[in-house]
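As you look at this complex, bear in mind that one protein chain is not there, while each of the others sits in place.
Now for subunit A:
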Amino acid sequence: MATLSLDALRKTYPNGFTALHGIDLAIDDGELIVVVGPSGCGKSTLLRMLAGLESISDGELAIDGRRVNDLEPAERDIAMVFQNYALYPHMSVADNMGYALKNRGVPKAERRRKVEETARLIGLEDLLDRRPRQLSGGQRQRVAMGRAIVREPKVFLFDEPLSNLDAKLRVQMRIEIRRLQKRLGVTAVYVTHDQVEAMTLADRLVVMNGGHIEQVGTPMHLYERPASRFVAGFIGSPAMNFLDARRADGDLALPCGTRIATSHEVHNDAVCLGIRPEHLSRVSEADDTTLTTRVELVEPLGADTLAHVRLDGQEEPLVARLDGVQPVAEGDTLYLRPDASRLHLFDLDTGRRLDDKDIHSCPSSPSSRLA
């Protein structure tokens, strides 16, 4: 169990490419932090720097208040689960799990006991003598987890550990990882590009983009108050709709003529208006607060229906999430009313949220700030 503190961490690769431009983050004891962002944004780089597999170009990394910048991975007392599991192919499951203990000089009997205990915890008892290639993908994933757990590290690091599994197993393992992490109380950093995985796992989410942190916060905070257009578009599925809007007499006016009353105090003349698909509701009559749209595609999902619609003067189609099974078909005209209390306004140029004074403050626990 441990706290982590990242202070202005930068990474410049030997080829001159700067993958991380100063990452600040304080991670609390026992917290499960999920780092999420599009491919290539530097998530793996960050995780590998925490692990000690990649050198830290600048800044300071501390575990439990102790600077670990220059420590070897093994000395940092972390465990890592790799995307392709990286199990030792010639060793049995038991040897794979016990290898770190063996390197630490733990006596054989104790090693065996710990491995068996962990195997029971994650349901691997019957597979201890198998080789990795005799296991299914899900079982390998479990072994990789077991290998991390058995050493009782201070920090778990996961790099997209579920991306090689099928959808069902992914959901199952996701729940199990969350359960195990809470049960063991070990601080964990989990990297993924899958925002659903991120939302369901995280105590706090770190959204990254192009080597920067865009926002840190609980999944619900990020969902409800995304600090930037990037976060707004990344968190939530289907993604948020964005419309250009102008300010008119305290209301927002869309190019199509719709006016939306807003309580936001906005000083910009033109803004980017964000509306989540679930905050568009279908109405039967058009008025000046509704959007008149033409249906392009209907995705009935059972519990709800996704309607991809086109709004006049708008390049990107909008997506609306409508309750239950809806009698709509391609080509229909659909009247949609945005929920005025759940709008998001972003600066057109910077993409920053407009109504948020404390955009840059990352809600983090006071205790870990002491480090």
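Convention: a contact is a pair of C-beta atoms (placed from the backbone, for glycine too) under 8 Å apart; a residue touches a chain by one contact, two chains touch by 3 or more; residues count from 1.
Following the convention adopted for this analysis, contacts and distances are computed from a predicted model.
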item	value
Complex member absent from the view - protein name from UniProt, among "Succinate dehydrogenase", "Acyl carrier protein", "sn-glycerol-3-phosphate transport system permease protein UgpE" or "Pyridine nucleotide-disulfide oxidoreductase"	"sn-glycerol-3-phosphate transport system permease protein UgpE"
Identified contact with the non-displayed chain, of A:Arg67, A:Arg104 or A:Arg120	A:Arg104
Identified contact with the non-displayed chain, of A:Ala62, A:Ala86 or A:Val283	A:Ala86
Absent chain, residues of subunit A that touch it	48, 51-53, 72-74, 78-80, 82-84, 86-90, 99-100, 103-104, 131, 133, 147, 151
